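Missing here is one protein chain; the remaining ones are kept as they sit in the complex.
Let's turn to chain A:
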Amino acid sequence: MANAIRALAMDAVEQARSGHPGMPMGLADVATVLFGRFLKFDPSSPDWPDRDRFVLSNGHGSMLLYALLYLTGYPDIDIDEIRNFRQLGSRTAGHPEYGVAAGIETTTGPLGQGLANAVGMALAERSMAARFGSELVDHHTYVVCGDGCLMEGISQEAISLAGHLRLDRLIVLYDSNDISIDGPTSLASPTTLARVSNPPVGIRSASTATIPRPSRRPSLQPRPSPGPR
């Protein structure tokens, strides 16, 4: 499946002669594990209120999301939509647009916004669970973000708030690829605390990516490969 994601991403970007292939190709394995083994979702019921939420905060990697939606059979993204990536009238815009296709949980593109939205989603889940009980409300919010997102001040604000509120059903998957547009991230960022290594990684619950809490330490650590996909 991971290679299918890579192939679709490459092909779509070639066809459009525009777009960002790097991140979808780099993160395909993480996405495969997440959707294949953990994510609670049903493409035939995209509005199921108690579904897990998946946010691609680094929205420029939109082909990753579109490939996932296509491969898992979401109704709005068929192969023609993939072919029409970044073309007028398609549902596969350069950056994911909320409201245009089922499975797109929020509009992303400007870095850091998706991560902050995800904090809101996780907060809403906890709030509803408190009001309606965990039988009816119990889901996770997964957000993929990159170096760029985490450099933005808004991410630090959101992470701080999420840690403060102990949103333990929020899981941030930090695509640590050491590259940004201007070059290696070492040009502009010191080494950060927790990294998810690529390829296949384990996913652990973490209240924040960088702010440790006394009672619940973040644990973004690699686990052995889950086996053939």
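Please note the rule applied: a contact is a pair of C-beta atoms (placed from the backbone, for glycine too) under 8 Å apart; a residue touches a chain by one contact, two chains touch by 3 or more; residues count from 1.
Note that contacts and distances are computed from a predicted model.
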Choices "Multifunctional methyltransferase subunit TRM112-like protein", "transketolase", "AP complex subunit sigma" or "E3 ubiquitin ligase complex SCF subunit" - which one is the UniProt name of the chain not shown: "transketolase"
Which residue from A:A9, A:I82 or A:L111 sits in contact with the chain not drawn here? A:L111
In the whole complex, not just what's shown, which of A:E97, A:D138 or A:D168 touches the removed chain? A:E97
Please pick, from A:R6, A:R53, A:R86 or A:R169, the residue that touches the omitted chain in the full complex. A:R86
Footprint left on chain A by the chain that the document does not show: 16, 18-19, 59-60, 86-90, 93-95, 97, 107-111, 147-149, 151-157, 160-161, 163-164, 180-183, 185-190, 192-193, 210-212
